[in-house]
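Every protein chain but one is kept in place in this view of the complex.
Chain lettering (A, B and C) follows the sequence in which the chains are written, and residue indices restart at 1 in each chain.
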Amino acid sequence: MYNQTEIIKDTTNLGPDGELVVNMGPQHPATHGVLHLVVTLNGETIKKIEPHLGYIHRSIEKMCESLTYRQFIYVTSRMDYLSSHINNTACALLVEKGMQIEVPERAKVVRTILNELTRIASHELWIGAMAMDLGAFTPFFYAFREREMITDIMEDTCGARLTMNYIVPGGLMYDIHPDFQTKVKAFVKQFKEKVTEYEDLVTGNVIFQSRTQGVGTLSYEDAISYGCTGPVARASGVSCDMRKIAPYDAYDRVEFDEVIETAGDSFARYIVRVKEMNQSIRIIEQLIDNIPEGDFVGKTKNVLKLAKGEFYQRVETARGELGVYIVSEGATTPYRIKFRSPGFSNLSVLDHIAKGSKIGDLMATMGTLDLVIPDIDR
Amino acid sequence: MDIESIKSYITAHAPEATFDETGEWLNIIVESNHVKPLAAVLHGQPMQLDFLFCLTCVDYKTHLTMVYHLTSSKDRSINIVIKANVNSADPIIETVSDIWRTAEFLEREVFEMFGVEFLHHPDLRKLILEEETAIAVDEQKELVTEKKGYWPLRKDFEDPINMIKL
Amino acid sequence: MLSLESITKTIQDWLFAKFTPQIALTIECVIVILLCITLFAVLGLVLVLLERKVAARIQIRLGPNRVGPGGIFQTAADTLKLIMKEGLTPDAADKFLFNLAPFVVMMVAMLLLAPIAFAKNFQIWDINIGVLYVSSISSLSVIGILMAGWASNNKYSLLGAMRSGAQIVSYELSAGFAVLTIVVLTGSLQISEIVASQENGWWLFKGHIPVIIAFVLYIIAVTAETNRAPFDLAEAESELTAGFHTEYSGMKFALFFLAEYINIFIVCAIGATLFLGGWMPLHIGHWKDFNHIMDYIPSSVWFMGKTFFLIFLIMWFRWTFPRLRVDQLLNLEWKYLLPISLFNLLLVTVIAIMGWHF
Partner (left out) sequence: MFLKDYISDVYNGVTSLLKGMRKTGYYFTHSKEIITEQYPDNRATLKLADRFKGEVVMPHDQNNEHTCTGCTACELACPNGTIKIITKFDITPEGKKKKAIDAFIYRLEMCTLCNLCIVACPSDAIIMAPNFEHSVFDRSKLTKVLNKPGSKIKEGIE
């Protein structure tokens, strides 16, 4: 019961019944990071997948126990580095909830816009990376061209391109850049023009469709049972958008649709993400001209101390529901902090849905699950 | 379903459960051996709490507390937290991975980080830090009794090699 | 006008006047071998650079631009690096087969060069079963790949090699059928005669729609046969890391790499010969003056132009399409390409018998 699965080191030995055990990763072009999958194959057909994690485990939860409520936010950027803004927002919201800090309207709106930009950037990178997993190299560069505009906006306003640390408890670290609105508008314009390219190159492509349709099908019940969230669950018909269920920041005053597909296969997950980008653009368009004037940060005490108790904050990152659970003993540092990361639950479903498919299907399934390894390992 | 009816429903099925409403959500505190039956009741009709969105453990030094965050995919406004204290020296609790499949990985993580043993778990192994601590569990238990602080996320954990003191 | 034909003729006359026929023949052989190897090296350098530049342009970037003006010496620098690298042989590998495999692949590519007509009367060996020779030798390349995959003793390599075996055996069929359409129309297997039969127009234009279909089928089949994307399952980077050549490094890897590009060149050359008239300039029916102007362009330029056009087409495919899955790959062949090519061959035969082609 407790035996460790042996990581196969002897390559000459095949398992019983001609099983082929392949170590996919931690250095493998399709795992996008240091995910280690021990894949048991029968010819080309997958019999079992067993993830071995921890290659980028930094014990962020333990680390946060020794950081104050201002300091621990920056670490969360390093979890799901593609939606670092949203992670930061989750932590800031939790501290605000725990201390009843009033957040100015301006900060709320700007946070929402930045969160949506982050979501688009993350999905852009995902489109490119997934197309590359399936063997199409070119869409990666087209997707990065648009993503580059977002990182430029982030660089202007937040001072960094990936791990921004722009959100502080109470609002924003400093005010937005004067060019922020014009740049975002320029991005929205270009994005709307260029998004059709993905239709031509990827969505409509007959090879892409046949590679993804009916591959890695996740049923409605399994999506719930496995705790899947985000686009993975929404592609199976589960309504789980935290922006709708428990609106935070300015999400309660914007109109957008929760994208839901019912097929549950890799293609549905792809479609959900592409449509989600369009919804994000819709949110940005509603807010970008209506950024209220005023303070960018609320009044906070110098030393933040959460009241004794337990706090839980859920936000919707690009990959799904991020939950931050803090047990506070009333000190300046959290007593226990737990990040419920979306990638962890989404990874657990991989064995279930990829079993019985081909190696090529594993790439499509893994690609559309959109795994970010630091998010899983934490 | 409002909170009062939820409470009366739970009391009907698990009379020993106590409630704590000070937090954001309704907390149900039960004995560790009652978690599994209560989970089965909550998962079934009419509550249908079929979405386990967080499972973790908190080390309170004197004891460990298992925390289950539940919600329903039909009505996401219901959020219920189950808490169960387990013994710190020899923590054992029944698994819920046959009710919510997502618990399989989450329990593996808790096992690895806190040393909580989940009975009847299909595949209870280390998940994240397997290579560094690939010692058989019997030896691990000896380590726990002999030298405190083997489990990484417990409060008494000491790692002189990897933790940098500033 | 300086033509390759007159140069070769001068050299041959001079050799035969100076030496006995045996020695003259031997010297000629040596010259041909040297030329072949030079051609290989040059082609490898040019094609790799071309591929990288094409990829860069399609992917809105610049590509190699550091070594030499516009990066033209990049591949030379790469080759130098690969020569300097250690040619590693894994411990558990079958050492003999492992080291043999790259040479087998290379040798097959070299053999294929023999019947190709590079220009007017500029051909190494005008064998009378030229087309048959090409299709039979080209199917040998799978042996080298299987050898490499098996001998590496690596699971990825093995999977890649097995995929490649299934793939090449299947796609050989439609490539063969596509070639057969031209053989049916020409009535000859000899390359020089096939080229000569296109004097009043290329088969692609003369043969109505069936030949165009055959041409498309040929391009698809040879893309698969040379293990190029979207059929690059044998190396499938994101699935099998590098497939059959995962374990190879240094010059042994370079030979595989080179052989891949030489194979592309050869299949494109054959394609150009069969469907686009080889070295034959663009001639249209009875337009005497137009044909005359076209004749002023040297035949070698025509041949290279057509070949490189086809090579570009194949590169264009690679940088546009995603990769197929292994079962879809075989489905495509057996459910789509093979029935279509069989039916197409029937049509062409009817056209040839009735003399409906131009």
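Odds and ends about this structure:
By definition in this document, a residue touches a chain if its C-beta (ideal position, glycine included) is under 8 Å from a C-beta of that chain, and two chains touch if they have at least 3 such contacts.
Keep in mind the model is a prediction, meaning the values are calculated, not measured.
Note that the absent chain touches A, C when the full complex is taken as a whole. Only one of A:Glu102, A:Asp200, A:Glu221 or A:Asp252 touches the absent chain when the whole complex is considered: A:Asp200. Across A:Leu67, A:Met99, A:Val195 or A:Ile260, the residue that sits in touch with the chain not pictured is A:Leu67. When the missing chain is restored to the complex, the residue among A:Val75, A:Val215 or A:Val259 that touches it is A:Val75. In the complete assembly, the contact with the undisplayed chain comes from A:Gly159, out of A:Gly159, A:Gly294 or A:Gly356. Considering the complete assembly, chain C touches the hidden chain via residues 54, 57-62, 65, 316-317, 319-321, 336, 340.
Mapped onto chain A, the footprint of the missing chain covers residues 67, 70-72, 74-75, 138, 145, 148, 152, 155-160, 163, 165, 168, 173-174, 177, 197, 200-201, 204-207.
Please note the rule applied: only the chains that are shown with their structure count from here on.
A separation of 25 Å divides the Cα centre of chain A from that of chain B. In this assembly, the C-alpha centroid of chain B lies 63 Å from the C-alpha centroid of chain C.
Across the assembly, chain A contributes no residue in contact with two or more other chains.
Note for the complex: chain A touches chain C at residues 11-12, 20-22, 28-30, 41, 44, 131-138, 140-142, 145, 201-202, 205, 207-208, 210-211, 358-363. On chain A, the positions that touch chain B within their shared complex are 1-5, 51-54, 57, 59, 61-62, 97, 222, 224-229, 238-240, 245-246, 309-312, 314, 321, 323, 325, 327, 335-336, 338, 340, 344-345, 347-348, 352, 377. Of all residues in chain B, only 22-25, 50-54, 56, 58-59, 67, 69, 73, 76-77, 81, 100-102, 104-106, 109, 124-131, 134, 136-137, 152-153, 157 touch chain A in the complex they form.
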